[in-house]
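Written out below as C-alpha cells is the structure these notes cover.
Left out: one protein chain. Kept in place: all the others.
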Amino acid sequence: MTQAVATHEQYEADFRKLQESRSSDPGWLKDLRNAAFGRFQEIGFPVARKGNELWKYTDVRPLAAETFPQPAGVPASVDAAQVFPFDDGMARVAFVDGRFSQELSTPLPDGLVAMSLAQAYTEHSDDVQRHLSQHAPYADEGFTALNTAFLADGAFVLSEGAVQTPLHIVYVTTGRVVTHPRTLIVGRPTSELSVVESYVSATGGKHFTNSVTEVALEEGAQVTHRRLLIENQEAYHVATTRVHQSRDSVYRSLVYEAGGGLVRNDLTVLLDAEGAEAHLKGLYVTAGKQHVDNNVNIDHAKPHGYSRLYYKGIVDEQSKAVFGGLVLVRPGADKTDAYQEDKNLILSHEAEVDSKPALEIYADDVKAGHGATAGAIADEALFYMQSRGIDPEQAMLFLVRGFVSEILDSVTIEPLREWLVERTTQALPRFREAA
Amino acid sequence: MADLLLEVRDLHVAVGDNEILKGLSLAVNKGEVHAIMGPNGSGKSTLANVVAGKPGYTVTAGDVLYEGESILTKLPDERARAGIFLALQYPVELPGVRNRDFLRAALDALRESRGEDKVGIRDFNKLMQAKAEELGLEPDMMKRNVNEGFSGGEKKRNEILQLVVLDPTLALLDETDSGLDIDALKVVAEGVNRFGGPEKAIVLVTHYQRILDYITPDFVHVLIDGRIVRSGGRELALELEKRGYDWLREEAQAGAAPSA
Partner (left out) sequence: MVAEKKPPVISRTSEVESEYKWGFVTDIEMDMAPKGLNEDIVRLISRKKNEPEWMTESRLKAFRYWMTLEYKEPRWAKISFPPIDYQDAYYYAAPKSQEAAPESLDDVDPELIEAFNKLGIPLEEQKKMTGVAVDAIFDSVSVATTFQKQLEEAGVIFCPISEAIEKHPELVRKYMGSVVPYTDNFFATLNAAVFSDGTFCYVPPGVKCPMELMTYFRINAEGTGQFERTLIIADKGSYVSYLEGCTAPMRKTNQLHAAVVELIALDDAEIKYSTLQNWYPGDKDGNGGVYNFVTKRGKCAGRNSKISWTQVETGSAITWKYPSVILQGDNSVGEFYSVALVNNYQQADTGTKMIHLGKNTKSTIIAKGISAGKAQGTYRGLVRIMPGAENARNFTRCDSLLIGSECGAHTVPYIEVRNPTAHLEHEATTSRVSDEQLFYLMQRGINEEDAQYMIINGFCKTVFNELPFEFAMEASQLLKVSLEGAVG
C-alpha cells in the first residue's frame, strides 16, 4: 500500500514537471492533462480484487506498486533492421521512448497525413480537438487517465482517399522507463487506410508501456488496424484502444501478442451508426510466466451493425491467458448481427486459460452468439501425422501453424504475414529449441 | 361455366425498392393444374409466397382474389384455414417441435375453423399411418422434430404429407420437385395426383419440366422478369425443355421495347 502511495507521488512529481516543461502547449491541452491527472489521483489503478469484474483475472498490483522513471536525455540509437525487421514496403512513423524520431521515420505517400501529435496540435488543430480524448474517456479508466495526463507526443494519422501504402507506427522502448504512447487515427469519409501499430523493446528488462489509441472512422471509411505487441518478456504493457465507427464504415483489426510480461489489452469498438461493420481478429501466444489479458467490447449502439470477433490463443509453460469478450446490443440496435469466438490451445500442465465471452442484449430483432473452446492438440491428429512418418515435434509444429493460420491468413501484407508466422513459433520455447 | 378459385389481377410486388412482379395476371379454376415456369429470379416463388401471405413483400398494385374475395389483408393462418396450402421451397426446421404435434395442431385449427370437433388421438394416428404409408414415409418420421435433420427429399415428402393430411382446396407447390431424385419425385407426384380432383386446384411452380412427366398440367405459364410472357398447354413445357428460356426472354424484350 505504501509502495502504491510512493508510485503516485512519483507520477505526481513527473506530471508537474511535464506541465512546466510544456508551457507553450495550447490551453485546452494543458487543461485536459490537468483534469485527467486529477481523475487519476481519485481512481488510481484498478487494483481492487473483490467485485472487480473487468479485472477479475488480472491483478495489476505489481505494476501499480512499481515506479518507473520518465525517459530523459537523448534516446539511444535504434537499429531498425534489428528491432522491427517486418515493415518492408511500409511508410513509417517512429517513436523512441515516447518521442518522435525523424531519423527512423520515412516519407509518406499521397493522401496520408502522419506526424507527431506535438506537431498536429497546431497543424491539424481542428481534427485533433474534434477527436482527441473524445473516444477514449478517462473518467472510469485509471490507465487512460494517466496516459491522458501525460499527453505530449504521439502519432497523428489522417487518411483521405484510398491510401495504398500501409503505414507503420512503431513505438520503441530502450530502457527501464514508463511511456504513455498516444495514437490518434482519423479515417476521413470513404477513405481507406492500412495501419500497423507496433510496440517493441530494443533491450531486455522491465519497462512499462501505457498506450492509448483512438481510431475514428468517419462515414464509409475503411481502416485496417493491426496491433503488434512484441515487447520483451518482462515488460508491463497496458493498451487501451477505442474505436468509433460512423455510418457504413468498416473496421478490421488484428491484435497480435507475442511479447510482454504482464499484458492487458482493452479494445472497445463502438458501432455508432447504421451499417457499421467490424471484423476483429486476435492471436496471443504465451509462454514462460507471461500473463496476457485481452478484453474486447463490441458496442452495437445502432441498427444494422455487423461484427465478427475471432481470437485464438496458444498457451504454454506457466503462462496464463485471459479472454474477456462482450457483445453489447443496445436498445433499438435491431438487425444487429454479432458473433464472437475464442479458441485456446493449451500446451502445458502448468498453463491456465480463463475465458469469458459474454453477451448483453437489449434488442430483440438480433442475431448474436458466441463460442469458446479450450483444449489440447488432439491426440488423433498427432497420431495420424506420426503414422505418416512425421516426428512428434514436427507434427506439433504443423498443427500449431495450422491453428494460427486461420488468424494470420488475414494479413494481406505478405512479408509481415511471413514474419508473424515465424515469430509465433519462435515465441514458444519448445519450437525454438527444436529449430 | 368454370368455377373460378384463384384470380391474380395485374399484381405488382416489391421487396424493398426492388420490384419483382410487374403486373402479373392469372386465373385458376377448380379442377385445373397450372404450371408456372421460368428462369431463376423471375418471380415464381414470390407469386406463391404472396398468395400465401408471407411477410416481407409489398403489394404495390393489383389484387389477389380467392373464392371471389380479396385476401391481401388476411393473415397467413386465415388464408391457410380458408384452403390455401403452400409447399415451401425450403421447408423450415422447427427445433423441439414434433412433426406429429405440429400436424395435429394444424389439423385441429382447420377443423375448429369449420366448427368441427378436434381430431381424437386414435383417429389422428390412424390417418397419419395411412397417409405416411401411401407416401412411403417411415412412420418414425412423425416422432422427429419438424424438418430437423431431414434430408432434402424427406423435407419435400413431409410437405406432401402435410398436403394430403390437411387436404386444402388450392395447393401451391413451390419447386417441390427440385433436389429430388427420380424415385422421390415419383412419390411426390403420386401424392399430388392423389390430392387433385374436380374440387381442387394445383399451382406448380417449377424450374424444370421433369415433374410434368408425372403431373399433367392443363396450363403452362412462362414467367420472365415479373410477367407472364406466354401461356399454353403441356406442349409449351416440352418446347421450353428443348429451347430454354432465352428465346422467350428476347421476344418479351422485343415486345416490351416499343411500349417502354
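For reference, chains read A and B in written order, and residue numbers begin at 1 within each chain.
Keep this in mind: a residue touches a chain if its C-beta (ideal position, glycine included) is under 8 Å from a C-beta of that chain, and two chains touch if they have at least 3 such contacts.
Just so it is clear, the model here is predicted, and its values are computed rather than measured.
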{"item": "Touch criterion as defined above, residue of A:T7, A:N210, A:N297 or A:N344 at the omitted chain", "value": "A:N344"}
{"item": "Contact residue for the chain not shown (choose from A:G205, A:G371, A:G402 or A:P429)", "value": "A:G371"}
{"item": "Touch with the omitted chain, as defined above, among A:L158, A:V353, A:I407 or A:L428", "value": "A:V353"}
{"item": "Touch criterion as defined above, residue of B:G16, B:G56 or B:G115 at the omitted chain", "value": "B:G56"}
{"item": "Option from B:A109, B:L127 or B:M141 whose C-beta touches the chain left out", "value": "B:A109"}
{"item": "Residue ranges of chain B at the interface with the undisplayed chain", "value": "52-56, 75-77, 79-81, 85-86, 88, 91-92, 94-97, 101-103, 105-106, 109-110, 113, 145, 162, 166"}
{"item": "Footprint left on chain A by the chain that the document does not show", "value": "51, 53, 331-332, 334, 344, 346-376"}
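Note that only the chains that are shown with their structure count from here on.
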{"item": "Whole-Å separation of chain centres (CA-atom averages), chain A against chain B", "value": "55"}
